[in-house]
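Every protein chain but one is kept in place in this view of the complex.
Showing subunit A:
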Amino acid sequence: MDLNAFLQTLVYGLALGGTIAVSAVGLTLSYGVTRFINFAYGEFLTLGAYATLALAGAGLALPLAGAVSVVAVGLAGVAIARLAFDPLMHRGLLPLLVTSVGLAFVLHNMVRMVAGANPLRFPLPLMRPWEVAGVFVPREQVATIAVALVAMALVHLLLSRSLLGKSMRAVADDAALARSAGVAAPRVLAATWFLSAAIGALGGILLAVTQVTLDPAMGWRFLLVVFAAVLLGGIGSPYGAMLGGLIVGLGVELGATYVSADYAYAFAFVLLILVLLARPRGLMGGRT
């Protein structure tokens, strides 16, 4: 085995894994508090990427455009949830699931209507990769890994140190008990929607960087891989989602390099099946 090629694959795997991990954390946070899988979540990724592209096109530096987009999509997530999900929250899972699928198509087609269906690219300058001991390390991939690590560290700090994060974990653990203990559930729910959509937007921006192009269906396509990471880590567990994302990203890149690039994303599901056979609740299922 060529060690340099292996190390290079690891770098790509970590960048993809970081992207999946960030995206998976956003999805699992909203699941933990609301107990339903939001199929419109992939559209937060798409909106984040397109908003960044639009703001960068308007003259903002790409990092600033990304930061503004993350906050804007977070706020849009709160508004969307208030309009579409909150009124259905006590009517069972099915109406919520169906609404989220319908919402995904609406948002997806709105982006297509405004931005067109053709693939676009972020205005990134051409950069020579770093060469470290014979391994070429693209700077975009390193930036993606760094941003993903910072995002996951921030999520960890939020969940473990802030009262809001602890309230979110308490609601995810037992919503009725949390409310009777005095946790303001509507405020926690709104904060969760904001974080979920904002983190999703960040995942979309990272995805557009790692995959080079963005298109209106990028979030919807990527959602399946994000699900795989969420389930592999243990649904509802943010730390499981981080771990699941990294494993899936590395698995996809290693499988594509050493087995077949045609089936790259199939490896994510092979990994998922293998893990669920051994641990039906995922790697960190039952923990938060």
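Here is the rule we go by: a contact is a pair of C-beta atoms (placed from the backbone, for glycine too) under 8 Å apart; a residue touches a chain by one contact, two chains touch by 3 or more; residues count from 1.
Here is the rule we go by: contacts and distances are computed from a predicted model.
Missing chain, UniProt protein name, picked from "DRTGG domain-containing protein", "Anti-anti-sigma factor", "ABC transporter domain-containing protein" or "C-type cytochrome biogenesis protein CcsB": "ABC transporter domain-containing protein". Of A:Thr99, A:Gln141, A:Ser167 or A:Thr210, it is A:Ser167 that touches the chain left out of the display. Check A:Val132, A:Ala181, A:Leu224 or A:Ile273 against the missing chain and you find that the one touching it is A:Ala181. Although one chain is not drawn, its touching partners on subunit A can still be listed: residues 163, 166-167, 169-170, 172-174, 176-185, 286-288.
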